[in-house]
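For this depiction, one protein chain was excluded, whereas all remaining protein chains were kept in their positions.
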Amino acid sequence: MSTSTKVAPFGSQIVAETLLEAMTEDERIIVLGEDVARLGGVFGATRKLHAQFGSERVLDTPISETAFIGAAIGAAQAGLRPVVELMFVDFLGVCFDQIVNQMAKHRYMSGGRVTVPLVLRTAVGCIGAAAQHSQVLSASFAHIPGLKVAFPASPGDLRGLLLTALADPDPVVFLEHKWLLKTRADSQPWHEDEPLAVEPVEFGRLRRLRDGGDITIVAAGYMVQLAYLAAQELAGEGIEAGVIDLRTLVPLDREGLVHEAASAPTLLVVDDDYADYGMSGEIIASIAEALGPEAPRMRRHAVDVPIPANKALEELVVPSPTSIAEAARAALGCG
Amino acid sequence: MSTSTKVAPFGSQIVAETLLEAMTEDERIIVLGEDVARLGGVFGATRKLHAQFGSERVLDTPISETAFIGAAIGAAQAGLRPVVELMFVDFLGVCFDQIVNQMAKHRYMSGGRVTVPLVLRTAVGCIGAAAQHSQVLSASFAHIPGLKVAFPASPGDLRGLLLTALADPDPVVFLEHKWLLKTRADSQPWHEDEPLAVEPVEFGRLRRLRDGGDITIVAAGYMVQLAYLAAQELAGEGIEAGVIDLRTLVPLDREGLVHEAASAPTLLVVDDDYADYGMSGEIIASIAEALGPEAPRMRRHAVDVPIPANKALEELVVPSPTSIAEAARAALGCG
Amino acid sequence: MTFDCTVRSCTVSSLNPLRTYQTMVTMRIYEEAVGAAVETGEVHGEMHLGIGQEAVAAALAAALRPEDAIVSTHRPHLHALAHGVDPVAMLAELLERDGLSRGKGGHMHLFAPERNFMCTGIVGAGAPIAAGYALALRGTGAVAVAVAGDGAMNQGAVLETLNLAALWNLPMVFLVEDNGYGISVRREDASAGVLAERGGSFGIPGATCDGTDPQAVLDALEPAFARARGGEGPAVVVAEVYRFRGHYEGDADQYRSPEEKASWMGEDRDPVHRQRALLVAQGTDASDIEAAETAAAATVGGWLAAARALPMPDPARVREDVIA
Partner (left out) sequence: MTFDCTVRSCTVSSLNPLRTYQTMVTMRIYEEAVGAAVETGEVHGEMHLGIGQEAVAAALAAALRPEDAIVSTHRPHLHALAHGVDPVAMLAELLERDGLSRGKGGHMHLFAPERNFMCTGIVGAGAPIAAGYALALRGTGAVAVAVAGDGAMNQGAVLETLNLAALWNLPMVFLVEDNGYGISVRREDASAGVLAERGGSFGIPGATCDGTDPQAVLDALEPAFARARGGEGPAVVVAEVYRFRGHYEGDADQYRSPEEKASWMGEDRDPVHRQRALLVAQGTDASDIEAAETAAAATVGGWLAAARALPMPDPARVREDVIA
């Protein structure tokens, strides 16, 4: 953890300051979405931008996700670099066509003549608002060819991956976990450099955050932090758990994954997106395909029902350090 | 193949006749969607229904998928049994919220007090219309808890699974492969009884269509037919390939799958939906989790780019008997 | 296009001012109790209250019949009360107990099938569903109400449904609670044109009313309901209101000026206070007014106690009810 006496910024501030910096450097960047201008975003991730850049570059939109995400596509094709906010990922359903059939496919369908350089920022994960405001839906994007999907796990990566997204020629879905936005930059359980100094982070390269000879936990986004906490808990019991942060779901670092899996006796995938037909299956299948009988024992721990409203029920459904540790023990046969 | 001299009906006719029969029996069934009434469906799968039941029960809708799929949900909750047609599955993006956040979640969010008994019929697969009219997107539904997903592979199952869907208390996404709709009922490469006599087919139970000691091919929908043809091709080379038809993706017959996999030395999953974060991963991961090092060697053969327009390119991308056989050989190390 | 009562020869009912007052006070206290439960931690999720918008719900209560359907929004409690949804089971659900939805739905996902009531947390998503109720109810004299905020009127789901409702002549009322904001975004920064005319291009009549006055709301609602019940198709009613709380409990709400808040929330415009002033002006006995207030408080107090007596949801059932 940071030892600086200065209070560390919130994740949302890191996003906002990174955007501010990028907008200062690149006039083509515009920001649009619901409540991004006067309010500075419901999570504060666009704060100060409107004051700095005005209504030409920071636009509050009507509650018309199809219209304004489509507009971001058109503007991108016309030479701008829109950063468009889908307030909660749960709302993807009202604008999914623009995502699936337009932004994802224009490059391919034009034989590479058109690119759609935009960043679709969206808040994901459960902070207690039941089934329609707690989803992650990362696999719903990652399933569609043509979209890149970045999923930062820490304050530093919020900046590092965002910088890369802002320079990418393709549409990047940028998943901001609400807990990451709402907590301070020194709150992740491992040491990281001053997040606002972080350089661009390459897409498609996982990172190992913790070594462990007994089990390797693979996750993305905020679940990486919970996996890390679980690993610390397990260490107290003499179980050494490694922690892998995928960083981007697309491109997926299959090579790195297989490399990690090859040396892991057991592997656990943790996901706060739904289990079925999702990321956990993709990770395990990628490893099984590559390693066959040499693959470690593999298990998943993910969300398998809609998120319930009641807090105690929610905790039974959404992974926590405790539930991850438990899943790890079960995977090791000592649960 | 059928030996009857009568010309076998098209798949679309089977759907239409099954609907007609069910509507005659159950007054609560209504049919709505674009072009379903006067035209009888762009694939003919609702032919004669409007003539028989009139505009009160068979409704042409505006091109407003959100409005009319939402209306189907409301009508279902009010006691009707809507069968709603999404003309091509590719259009799911304009109405996905009604699917993901409404029909899929009402049962759970109401603690079981509300059910949404509707069938969402939609045409899937590639018959040559490029990236926005050739998708399958089965995993996009199957990923969301609360939806059942039926994916018939043959004319008999078009009827058998539809009958089950029509009696189900939950929303059922019913994926009708275009080739299945457009070809005759005696065209599947294995023998089946007169399709219009088929009884309801249970959800969540796979079927084995062909035994094979060398490799087992798992598929759903029309890909099952192509896998079967590939198996016949392979048999000529002395390779015995089994063929498994999943029938429903949700509920998924994991038990049956694991049972099949346990006796298969190699397993190949074939999918005309996108490979990444989809069905092929789910199948392999389910088996890997259950069998660990005892799992067979597993591979997937699925679509990995948007569907191109040109026919030759399309054939490089969409699985065919030839490409499946090739993938099987590769999986067996004799490719 | 607005509907004209003289033309339609519908007679608008007069609300009983005292009973209406009691209803409104009950609603106000109900919402305040829910707000307090956020403070106590009994509610841990997002909470959107309808305080300030009671007059609309009170009028709605008078316009609705039990067999009508209503699909509400993320700010649904008062509409549920208006339609006779079990207030204790709802309160229990809001307090994350074994309530209306066994603790699984929560405040944005209330379902009362016995009243054809539901709501959704997705802005605009309720309108198509209401159209489905209307389709099923068509010809029975029952009406389906789609509630929307001003912000929701820009969502494709609502706009498509206006067309569908007009086209199919559905017995629907689009009730728009125009509180001037969608979270922080002002109506004029989000909505072109006049909301009551949104149906105009589809041939749907609309009316705007003072949403702080229950009688004014009912005056606007009744012809709309009468049209729909009579098979004459849908109508739009926009009620101009103000939300007294932040968008959600905990919202810093700095996007609305103190002057603006004061102009709407003063005694002269607060719908509850206004209704009280009306009673006083009409010469209602102070004791009757006080009795109504006491009764309202007692009622909500009783509901709250009953709701709190209900158990927490059964953790063993958390994975039930996904599919049959």
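The chains carry the letters A, B and C, assigned in the order they are written, with residues numbered from 1 in each.
Please note the rule applied: a contact is a pair of C-beta atoms (placed from the backbone, for glycine too) under 8 Å apart; a residue touches a chain by one contact, two chains touch by 3 or more.
Predicted model, so just to flag it, every value in this text is computed and none were measured.
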item: Per the touch definition above, residue among C:Glu32, C:Asp86, C:Glu197 or C:Asp251 touching the missing chain; value: C:Glu197
item: Option touching the unshown chain, where B:Leu39, B:Ala262 or B:Ala330 are the choices; value: B:Leu39
item: From A:Gly41, A:Pro62 or A:Pro306, residue that would touch the chain that is not displayed; value: A:Pro62
item: Subunit B residues that touch the omitted chain in the full complex; value: 34-35, 38-39, 42, 60-64, 66-67, 90-91, 93-94, 128-133, 304-306, 308-313, 316-317
item: Interface residues of subunit A (partner: the chain not displayed); value: 59, 61-62, 64, 66-80, 82, 97-98, 101-102, 105-115, 145-148, 168-170, 250-251
item: Touching residues (missing chain, whole complex) on subunit C; value: 154-157, 159-160, 162-163, 166-167, 189-194, 197-204
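One rule holds for everything that comes next: only the chains that are shown with their structure count from here on.
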item: Result of counting contacting C-beta pairs for B-C and A-C, higher pair; value: B-C
item: Most central chain, Cα average position; value: A
item: Chain whose Cα centroid lies at the greatest distance from that of subunit C; value: B
item: CA centroid of subunit A to CA centroid of subunit C, Å; value: 36
item: Euclidean distance of C-alpha centroids - subunit B vs subunit C, Å; value: 41
item: Residue numbers of subunit C (touch at least two other chains); value: 101, 103-106, 109, 120-122, 125, 156-157, 322
item: Touching two or more other chains - residue numbers and ranges from subunit B; value: 66, 97-98, 101, 105, 108-109, 145-146, 250
